[in-house]
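As you look at this complex, bear in mind that one protein chain is not there, while each of the others sits in place.
Moving on, here comes chain A:
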Amino acid sequence: MLSIDRSIVDAIVAHARRDHPDEACGVVAGPVGSDTPTRHIPMENAARSMTFYEFDSMEQLRVWREMDDRDEEPVVIYHSHTATEAYPSRTDISFAGEPGAHYLLVSTREPDTEEIRSFRIVDGVVTEEPVRILDAGVDPHAVQSYMFGQSPATVDYECSDR
């Protein structure tokens, strides 16, 4: 399960909408071992493509070093699909090189709603996981699950049957 603050999800969605119809990509760093994404880092899509994304290698080196200096790791690696569903493509799977990361996909193909899904990709095997969106300042013991289309404190996006 990926637990992530609503403010970070909102920032990721805003980034994806801003770059639409090109694919957007980035990282959410968090303290090593915490599995908690805390620092949103939008990255440049060096491919500037509607169907492909690629971190700029020099920007990546700078960001990865910065994470290292701060005892952080890439907890979430995200990108958007702008005309297809939020499910990893074969390309996504062959490139996935951070076995500890949550691979978050946002589909912006619908103008008014976003599809947000998260996956683990290890040794070419894709495993979808639920996404739990947390509102800061809400009592974590009072967490409730809702479906799409409401405005609850917490939303569990259930995995579809795959």
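Convention: a contact is a pair of C-beta atoms (placed from the backbone, for glycine too) under 8 Å apart; a residue touches a chain by one contact, two chains touch by 3 or more; residues count from 1.
Note that contacts and distances are computed from a predicted model.
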Chain excluded from display, named as in UniProt, from "histidine kinase", "Ferritin-like domain-containing protein", "Dehydrogenase" or "MoaD/ThiS family protein": "MoaD/ThiS family protein"
Interface with the unshown chain - residue positions in chain A: 21-23, 25, 43, 47-55, 57-58, 60-61, 64-65, 73, 77, 79, 81-84, 88-92, 94-100
